[in-house]
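Omission of a single protein chain aside, the complex is shown with its protein chains in their original locations.
For chain A:
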Amino acid sequence: MTALAVLTGHYLRASFGSKVSLAFGAVQPFLFLVLFGPLFARSGVGSWAVLVPGLLVQLALTSAGMAGFGIVFDQRFGVLERLRVAPVSPVTLLLGRVLRDSLVLLVQAATIIVAGYALGLRAPLAGVLAALLLMTVLSVGMASLSYAAALTMRQELFAPVMSTVVVPLMLLSGALLPMSLAPAWLDVVSRLTPFRYAVEGLRALFSGSYGSSAVLWGTVVSLALAIGGLALGANRFRWEKA
């Protein structure tokens, strides 16, 4: 437990020490909010309460999804190996990073939400807080999978592969436009990706329908992703490639 706090603190200091990269992480969803949001709100498709949850998932996908990039350097410079010789469990080594990533994401998400309120978002505070919690669970899974991918694939492939993989996942989640508009085939494909359920869960929470099946499914899928991601990620921390 102490080791986990020490690791998380170390990574947090590094992340919050670099305000520029912290801000850059939220630039994309912020641009969508400001430059696309007004169009969306007037399109008749949905309100700000439909768009903002989508942007949060987009943020989780791009920010937590690319988290593994940092470990590519740690691996190259021997930092990871040095940590692996310390008497600390692989889960702790992974969680220290993942908790940092989730906290960074929370700060970025809160900024987006506050900006959303300024632009016309109306959502109950309880729903927004519950949505942030759900997004955190989702980001734990996403970041863990990102580390697992970074420790599995060839170093130089990680950035191009992950930034490409994130695009269809984001589009299929219905983060930008709700999948209720989709033709049947696209709707089916979308249902095969986990982020569809997260987006709909978050939207339900923003609209105050706490007991809906969308919330249930969003929670179940996000939890499954987090548990699976942690198991897979810890496994990659434990054994090196032969």
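In this section, a contact is a pair of C-beta atoms (placed from the backbone, for glycine too) under 8 Å apart; a residue touches a chain by one contact, two chains touch by 3 or more; residues count from 1.
The rule is simple: contacts and distances are computed from a predicted model.
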item	value
Among "Methionine biosynthesis protein MetW", "Nitric oxide reductase NorE protein", "ABC transporter domain-containing protein" or "Na(+)/H(+) antiporter subunit B", the UniProt name of the subunit that does not appear here	"ABC transporter domain-containing protein"
Option touching the unshown chain, where A:Ala3, A:Leu22, A:Val161 or A:Ile227 are the choices	A:Ala3
Given A:Val20, A:Leu35 or A:Val85, the one touching the chain that is not displayed	A:Val85
Sites on chain A contacted by the missing partner chain, in the whole complex	2-3, 6-7, 10, 13-14, 73-74, 77-79, 81-88, 239-240, 242
